[in-house]
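Heads up, one of the protein chains got dropped from this complex, but the rest are sitting where they should.
Chain lettering (A and B) follows the sequence in which the chains are written, and residue indices restart at 1 in each chain.
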Amino acid sequence: MDLLIINLLNGVCFSTILFLFAMGLSITLGIMGILNLAHGALFMLGAFIGLTVSSSGGNFWLAAIAGGVVAGIIGLVIELVFLRRLYKQLDDQVLLTLGLVYIIENIALWFYGGSVRVVQPPAFLDFPIAIGGFTFPVYRLMIIAIGVIAFIVLWWLIDKTRVGAIVRAGMDDKEMTIGLGVNYGLTCSIVFTVGAFAGGFAGLIATPVIGVVFNMSMSILLYALIVVVVGGPGSVVGTLVGSLVIGITDAFGKAYFPSFAMFTMYVVLIAMLLAKPSGILGRKIWED
Amino acid sequence: MGGLNLRSVPRLQLVLSKFVPFIVIGVIFIVLPFIAPPYLQSMLTKVLIYALFAMSLNLIWGYTGLMSLGHAAYFGVGSYITSILIIRYGMDSFWLIILCAIVATAILASIFGIIALRVSGLYFLLVTLALGQLIYFFSLAWRQMTGGNSGIFGVPYPDLGITGISWNATYFYFMVLVILGICSYVMYRILQSPFGQALVGIRENKRRMRALGYNTWLYSYIAFIIAGVFAGIAGVLFSYFLKGTTIAQSGLTTSTIALLIVIIGSTRVFWGPIVGTIIVVLLEYFVSIYLPARWPMILGAIFIISVMFLRGGIGVNLLRLWGRVSYWYGSVKG
Partner (left out) sequence: MEALKVDGLSKDFGGVHAVRDVSFSVEAGEHLAIIGPNGAGKTTLFNLLSGQLPPTAGRVYLFGQEITNMSAHHRAHLGIARSFQLTTLFLNLTVLDNILLALQGTQPSRFQMFRSATAYKHLFTKAQELLDSMDLWEKKDDPVHAVSYGEQRKLEIALSLASEPKLLLLDEPSTGLTTAESADITSMIRNLGSDITVIIVAHDMDLVFGVAERIIVLHYGEIIAEGTPEEISTDSRVKEIYMGVEEATGNAQSS
């Protein structure tokens, strides 16, 4: 029973990381119809930048924010310089963002080397608590708490504010939204940047749990893609649901069937794509 | 450069421009092992094998318009089957092995095709990606057969059932060249046929094709399977080349390199992937000498340049150049 709770907590912890990271992907996919495969590289980059800040004496949270900011800036640059021109050209988006992944990963390798690095969580959270016969790092509980806060904030932002309304309207009908006088381009850039920030932030706070290494971009991205497809793109609640499903499945999978855990993940993705491509709670995104 | 080459009466120039690229490429490939330094020999064989792999991808992507992010699945399966049959089951005959690989990849592609073709656009990309990853992680997990992360090694030169061949790299190169030639010929015939023209039609306007009476799903499905089989054949050759199989052969990197090769070479031209392979493999080779750690960065830069600037690819631009040259030649002569 205790082991069950431990695995569950690990799963929810990972779900939180996925949620923060996948939100960016979900919104850009839902609002702009853009598939940004470089999102995973932003996660990795945020973690590494945070690592640098942290090891030069910076506070943990400062490091997380720094990671987020750098990821946000780079995300903005990517959107403005490249992705803007490739609206609705899915094949090109895939190829271009793949290229960015290769470049960013190689730069990370250049500056940080090839081994997995870890950042220590903030001192006051760096202790285990006892759960039944096992110990569990308190820091991971903190991550879950951050996730809850983030969910509330994001849900409020998207569902309750004007900006959120614009974003949702843009998802349904881009031309109409522009026609209503909304600066759609600016909104897109803001949304993209915020998503990238969240990704980079998530990258740093995840390092005490999963570490950071230069070639993690695609694996974490693929997790996020599965989350977005399962939960439904463009929906905060959907991304939450997807993250929980994937995070918990992954934790239990890795605990009980380690070699086949990833395999199962992809079976879930395929099943979802075939049964209900728009996800559990998603809006339908354009298809050809 | 539309794609269809239906002409009522071929004029000499058109016939020449159709066949010249093949002649040129053929001559280059035949002559190359004799003029290239020995350390480049194995790289040349790699070019041939990857060219076949890339052409199979072009069949489904360039001609039918379906970009697959998991094409390496068939390459990997073809390669694994070869290594496993030889090393774990002691099979010898090259012909039997390639037959097994063809059957296996055909079955795999027919299953995967049904799954993938249920969706389109973005979802097709994700499904093909997921299917490719499925094979990758499955291979990784089935350690007893595949050797997992370490791979499986010990494949000798092919047993063609002909006595008295003392194999070396050059003979192997020519064997691969012959197989590439045969496969290319078959693919070419398929693409020039009414079936192949229909694939182009599907790429250009699926809706219209359906209204005209074409069962577009069936065409895409058959093309998917054919592409998978040829990728599998390339995988078989690669196993003999590498003397084994590693997990990388079914990985995302292999799928994406194929994508890069095809866009650089030109999706709209039959021999485009061959040109693309030469460029990419050559580039990889030289980068590995001078800047080995920076190859991914250069690869990424090429992706970005190809998408942003190199519209159409090199093959198409070569054809335009040829068009201008022969026009100039014609006007000078006349």
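FYI, contacts are C-beta pairs under 8 Å (C-beta built on N, C-alpha and C of every residue); 3 or more make two chains touch, one makes a residue touch a chain.
From a predicted model like this one, the values you see are computed outputs, not experimental measurements.
Enquirer: Tell me the shown chains the invisible chain touches, ordered by label.
Expert: B
Enquirer: Could you tell which one of B:Ile49, B:Leu66, B:Ala198 or B:Ala227 touches the chain left off the display?
Expert: B:Ala198
Enquirer: Which residue among B:Met91, B:Ile190, B:Ile279 or B:Leu318 touches the omitted chain?
Expert: Of these options, the touching residue for the absent chain is B:Ile190.
Enquirer: At which residues does chain B meet the chain that is not included here?
Expert: Contact residues on chain B toward the absent chain are 2-8, 10, 189-190, 192-198, 200-201, 204-205, 207-216.
Please note the rule applied: only the chains that are shown with their structure count from here on.
Enquirer: Given the complex with chain A, which residues does chain B contribute to the contact?
Expert: It comes out as residues 67, 69, 115, 118-123, 125-127, 129-131, 133-134, 137-138, 140-141, 143, 206, 252, 256, 259-260, 263, 293-294, 296-297, 299-304, 306-308.
Enquirer: Taking the touch rule as given, give the residues of chain A at its contact with chain B in the complex, in rising order.
Expert: Contact set of chain A toward chain B: 29, 33, 35, 82, 85-86, 90-92, 94-96, 98-107, 109-110, 218, 222, 225, 229, 259-260, 262-263, 266-267, 269-270, 273-274, 277, 285-288.
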